[in-house]
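In what follows, a structure is listed as structure tokens, so that the remarks can point back to it.
All protein chains but one are shown at their positions in the complex.
Here is subunit A:
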């Protein structure tokens, strides 16, 4: 398999480090590794929503663990992205309960509208459509996750609106 190398500018800002240190304080002094998952979330959010090898190495250094301990975790959990992704990632829940309420048709509609297939990023790097497994919103289907938030009871009209809002920079992705 061909592996493409992606460069990423690493910027451990003061506010990011403050947050990381706060997370570290939630665990015993000798159990820093426990903070790995929450720290990876924070670091990823601050770096265009993906983790390069160099960034993971940086996390390993901060937690005092081996780089491999970070890689094996980052590859196991689906929420960590290991390559650059679209700024607005539409993650549709495609598990049964949502499908009963028309998710598949809605995903087709969204892909067609954006001119991409599932798992692809638009040429401008703005959008990406993904199918993910149960997000725990079965009663509010169809739905998708966008950043830290859920968009529920979706319709074609709502999708149109969300896409327009993304283009107008009106969507908040993270609650910081």
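Going forward, a residue touches a chain if its C-beta (ideal position, glycine included) is under 8 Å from a C-beta of that chain, and two chains touch if they have at least 3 such contacts; residues count from 1.
Note that contacts and distances are computed from a predicted model.
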Chain left out of the displayed complex - its UniProt protein name, from "Sugar ABC transporter substrate-binding protein", "NADH-quinone oxidoreductase subunit F", "Cytochrome bc1 complex Rieske iron-sulfur subunit" or "Tryptophan synthase alpha chain": "NADH-quinone oxidoreductase subunit F"
Candidates A:41, A:113 or A:158 - the one touching the absent chain: A:41
For subunit A, the residues touching the chain missing from this view: 26-28, 31, 33-38, 40-41, 63, 65, 69, 72-73, 76-80, 94-97, 99-101, 104, 132-141, 145, 148-150, 174-175
